[in-house]
Structures are given as C-alpha cells and as structure tokens.
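Excluded from the complex is one protein chain; the other protein chains are retained at their positions.
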Amino acid sequence: MGLRSTLRYAALALLLVGLVCAGGLRAQRQEPVVVTALMPAPFAQATAPIVERFNRRHPGLELRVNRGPFETEAISDLAISSLLLGDSPYDLLLMDVTWTPKYVAAGWLTPLEPLLGEDALAGVVPGAREGNRFDGHLWRIPLVADMGLLYWRTDLMAAPPRSPAELMATAGALQRAGRVRWGYVWQGRQYEGLSCVFLEVLRGFGGQWLSDSGDRVELASPEAVAAASWLRQLIDQGITPRAVANFAEPEALQSFGAGDAALMRNWPYAWAELQKPGSPVRGKVGVTTMVAAAGGSPAATQGSWGFSLVSQSPHPREAALVIAALTAPEVQKDLAQRLGYTPTLSALFEDPQLVAANPVLPELRRALEATVLRPLSPLYAQLSDILQRQLSEVITGEREAAEGMERAQSLSNQVLRASGVGARS
Amino acid sequence: MRFRRLAVLMVLLWSLLPLLWQLYTSLRTGSALISPQPGLSGWTLDNYRQILSGDPPFWRFLLNSTVVGLASTALTLLLAIPCAYGLQRQPARTRALLSGALLAAAVFPYVLLFLALLELARRFGLANHLLALSLPYAGLSLPLAVLLLGAAFRDLPPELEESALLEGLNTWQRLRWVLLPLIAPASASTGLLVFLFSWNEYPIALTWISRQELLTLPIAIARIAGSSVYTVPYGAFAAATVLGSLPLLALVVIFQKPIVAGLTQGAVK
Partner (left out) sequence: MTLLLTLPALLLLALVFAVPLLRYGWLSFHADSVITGLQPLPNGGANWLRLIEDERFWQDTVQTLRFAGLSVALELLLGLALALLLHQSWRGRTALRTITLLPWALPTAVMALGWRWIFNDPYGPINGLLQVLGQPALPFLSSPASTWLVVVLADVWKTTPFVALLLLAGLQSIPTDLYEAFALEGGTPAQALRRITLPLLLPYAFLAVLFRLAQALGVFDLVQILTGGGPAGSTETLALYSYLSAMRFLDFGYSATVMLGMFVLLLGLTAVLLLGRRLLAGGRA
C-alpha cells in the first residue's frame, strides 16, 4: 500500500470517528434518559395512563414499561434471566415480596435509602411495610398491597365462617342442600400459591413456618400437621373439588365467579372482577379474613408488589425518581379508584372517596393488620418448593399429613444446613 | 379395505382433533367455553383482535421467529456444506470417528446445555439479539445437517469431481459450480429441518431473550397462558396457537416431500 492511499485511509477513518463522536454527542444532547421497568402485564396495563402522564411532565426522562407474564414464577424467571445475562434491559423491577432477599444476596439490587431517604416507608401500612427493609438497607417500595382473603357468598350464608370446623359445616350443609356445587375453592396447584394458602391455615391453627430465631423450619409441629390434614379433609369430604390440586387463582375465580362455589380463597383483585356487570355473583359476595382455630389467629399472607432498583442500571437517580412518582398517594388512589387495587398508604384507607367507591376497604384494612410474611430468606424459593411438593403429596392423597410435614421439615432443614444458614444440630 | 378406511379415519381424528379443538376454542367467548350447554351463540373474533392488538402485537413474534429461523438456516448451511464436503475427503478412520461424534451430538438432549450457553451469552454480550440466537441454533443443528449433507455428497459419482479437477478447477470452484447444484435438494431438506427446529426451539430462547418485543413465538405463546389474572385466557391462547401454526402448516403442506426426505435420509444412508 502506497503512502498516498494510507493517508487516504487514515483521513477516512478520522472522518468516520469524528462522525460517530458527533453522533454520540448529539444523541446525548437530544435523547432523554430512558428508564425501563419490568412489570407483570396487568400492572403494566393498569399504570399505562400514569406512565403517560409522568412522561409528559418529565421532558428529559422517558419511562418505558415492559410487560412481563403474570404468573409470579414466570416473571421471576424472566427477571432472573435478564439479570444473569448482564447488561439488564431493565432499570426497575416490580417485584413480589418473596424475591427480594434472593436478589439482594445475588447483588442485583441497589439500596434505596440514599436516593429516597430513610423515611421512604413512613406512611405505609404495617401490612405492606414488612419485607422491604433488611440487612440495614431499604430494597423495595411497595406499590400495591396484596393479602389472602376469604370470599363468601352473602346470599348463601348470614355470616362467614370463622373457624375451620365452622367452614366445613357451613359449606357441607350448603352442598347437601343442593344450593351450590362446591363448598370451598382455593389454590392447590403445586406452585407458590399453595404455600400462600397453607401459611394462612398454618397460622390459623397456631403454627409457624420458621422458628422465631429464623434458622429452623417447624413444619412438623402438631399445628402444621393439623393444618395440612384440614386441607386434605376438605378434599376427602368433597367440600373442595379434587381438581383443586391443579387450581391457581384464575381457576378458583372461574369456579367461584360462575356461582359454583360458596367460599373462595383469593387476593383482593378478585373483588372488582366479581362485581362486574354480568357477573352471576354480583352483589352477592363478601370479603373477610381467613378462618382460625382456637389456638391460632386469622392470618393473611402478605403478597405485595413493589419496585426495586437494579444495580446494573446506569441511571439510578432517574430510576429512583420514577419509583417515588409511581408510588405517590395520587397514583395509588387512582389505581384504587379505577381498578380496585389495594393501596399501601394508611391515609388512603380513610379517604372518603375511596371508601365510597370500594365498600370492602375497611375489611381490607383489617386483613392488612393480620398479614404474615413468608420466610425472609435468600433460600425462600427452595423452602417454598419443598413445602409445595409435600403439600401437593398430602392433598392428592399420596402421603399422610404427618409424614409429609415431617419430610418437609427435614428436607428444609437440610437446605438451611447445607447453606450454612441453619442451626447445626 | 374396510379395515384400512377405519384406520385412516382413526389417524385423521388423532392428528387433527386436538388442532381443530384449538380452532374452535379460538372462536368462542370465554363464557361460552365454560357454560355447560354451549348453544349456538358465543362466537367471536375477539380473541384474535386481542392478541393482534397486544403490546407488542402478535405478528411481531411471528416476525422474530422468521428472522431467527432464516438466519439460523443460512448460517447452518454456510457452515455445514463445506464441512460435509471436507469430511468426505478425509481418510476413512477420521471420517468414521467424526461421523460417530456427530451422531452422538445429533441425538444429545440439548436442553442440558442451556446453563452454559447462558453463561456464554453473558460473556460475549449475545443476549437479546435475535441474530445472535442463530449461533447456538446453528451449532445445535450442525450435527444433523453435516450428516445429511455428507450422505448427499457420498452419493455423487466420484468421476464428476475428477473431470472437474482435470478442467483445472480448484477446490472452492469445484464445490461452488459443480457439487453445490447437485446437492441442492439435500440442502433444501436440511434447511427446512433447521428452520423448523429454530422456529420451535424453547429452552434457549427462554434464557437468552428477556425483552418482550424480541421473544420468539413459542415463548410468547407460553407466556400468554399467564397473562391474565381474571380468566384462564384459553381463547386468546388458542387464537395465538392458530396464528402461530398457520405458517408451519403451510410449510409442511408445500414442502412435505423435502421434509420427509430430510427426516428419512439419515436413516437410509
């Protein structure tokens, strides 16, 4: 290659580099900072007008929402994939409460208190506050409160059952009288929902999942065995259909919504759906907390959704601004009014407009005071998986309750020991 | 004769009923599906409207799968044809050894590779690129492709190449101008199989793509299942199945012969 052509190439290369740089500079000046959030599809849909308003008010910032699948496990797999692959396309994740410790341990989240202040959770109801702050940092700001509720048919019974025995008696009597096909439907599929259902019954019978010290699983306690046996009895006595072993929330709602069941365990979202025009049970549904036996107390599994900031995000400051804006009181009020979402801020439960629009709000408030947290551990996914599997064996009649719970306990403790978290005994 | 007619009927029902049921489901409203006496009302195109107006709209996933399928097919053939040709020119021992390894790789349940492939995607920044997805797809399709094309090369009469050699064509020219046209049918069969594989692949697309607008069809459809809290969206899902199946149905009907040839060639040779 001659000198001239070398020079020509060099000039061309310089020109190209210059162009690229200029392009980069221009891009920097004009393009707004983009913050991308991953949300389950229904939340993405619900917040669409809010996001639009946010983008109008913040010209230098563009919030984009990516719709994920709704099933908790499917969206968790998706979020984990994106984080494992590095260079995450998401700055913000709308997360289930149980994921947080795992994500923190994996180093995927950024603490929020330096960006949002120490008192960012100040106005939040106790039932949505837990599970966001641990290891000395704030990791998540809840957007929507969620807790397990007992739905009952006001046209079939005067008052909802308050104890497990009462529930069986009421539901059984209604079935025998031919007034309803099934007594009680819940989530019995081998998935996270089954752990949520069980935790409520477990507390209702006075047991607990983890010991107070948090290093031992106590699922073989007499209370836990009684709780598992009760779920099994519901099926054995025909109060709950056998198909419940493959029921998630939509199937339970499908059955209850069609008027086929007297009672249902579900989350608050079901209320608005059951009140829609054309619903066969419209105006015939009440909401209350789960039943409890003598030694226990009514409990509602805490299942809130909240925002966390991904540590790979190049724009933590802007992302924090988005979190603050999307969890603001007016946004929560809007979501509650339009869609019946349960707010997380105490003040909103007394808002006269909201109470008028949603007559069950006081019941929800009461349920929020009875919330219980699933174990706050990076190993939660394993612990829950073990419990689901054993419970599924119990309710499908593969194993006796006592034996199943015994196995759940020993397998869980093995997992804790192997990781160095559990007590060595 | 009568027995055969019965057998054909059974085969038809077995193959088509589940597909027809999907078609039926896709045209029914949700309440018509769960009502005990379905009656004549309750027909709708809403399910199609819903998935086509989704965000992103459904045709986007079809497009993604097509892009990935075409890119993988092209890359596979680009690598497999020279490899198959080169393999035929090796001493018998080397050839037998490599063919054995290729057969082992061809039957290997590739789902086992997903974790390491995910790590490779992170290492080389290949995640969330549709074209990058064709790298593992080509790699996974190569064993079968090389075996099929190798069989095709073996079938060509050796005199052909010898006369081309006498005319002074070099290796590349011989491959490009003499042999390639002759193995075109085998290349087409192989390409179709690779395309079908890439179109249908699940575990790797599941772990390599985390952006909604880049999902390939199987993942997108699997996610529709959990897209609604309110109802089990069987109607929308069935509509997605129908739309997602149409291109494949067309492909199978049009290219039935080369697909079958590709499938059976490996066994015959």
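In order of appearance the chains are A and B, and numbering begins at 1 in each one.
FYI, a residue touches a chain if its C-beta (ideal position, glycine included) is under 8 Å from a C-beta of that chain, and two chains touch if they have at least 3 such contacts.
Remember, it's a predicted structure, so these values are computed and weren't measured experimentally.
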(request) Looking beyond the chains shown, say which of A:P89, A:P241 or A:G296 touches the absent one. (result) A:P241
(message) Just to verify: which one of B:L27, B:V146 or B:L214 makes contact with the chain not shown?
(response) B:V146
(message) So one chain is hidden, and I want to know which residue out of A:A262, A:L379 or A:A408 touches that hidden chain in the complete assembly.
(response) A:L379
(message) Tell me which stretches of subunit B touch the chain missing from the display.
(response) 4, 7-8, 11-12, 14-16, 18-19, 21-22, 25, 33-34, 36, 79-80, 82-83, 85-87, 89-90, 98, 105-117, 119-120, 135-136, 138-140, 142-143, 146, 171, 196, 199-200, 202-203, 207, 217-219, 221-222, 224-225, 232, 234, 237-238, 240-241, 244-245, 248-249, 251-253, 256, 259-260, 263-264, 266-268
(request) Write the list of subunit A residues that the hidden chain touches. (result) 73, 76-77, 80-81, 84, 102, 105-107, 188-191, 241-247, 254, 378-379, 381-382, 385, 388-389, 392-393, 396, 398-399, 418-421
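The rule we apply is simple: only the chains that are shown with their structure count from here on.
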(request) Would you mind writing out the residues of subunit B in touch with subunit A in their complex? (result) 34, 55, 118, 121-122, 125, 127-128, 206-212, 223, 225-232
(request) Name, in rising order, each residue of subunit A that touches subunit B in their complex. (result) 41-42, 66-71, 74, 77-79, 81-82, 84-90, 249-251, 253-254, 258, 269, 273
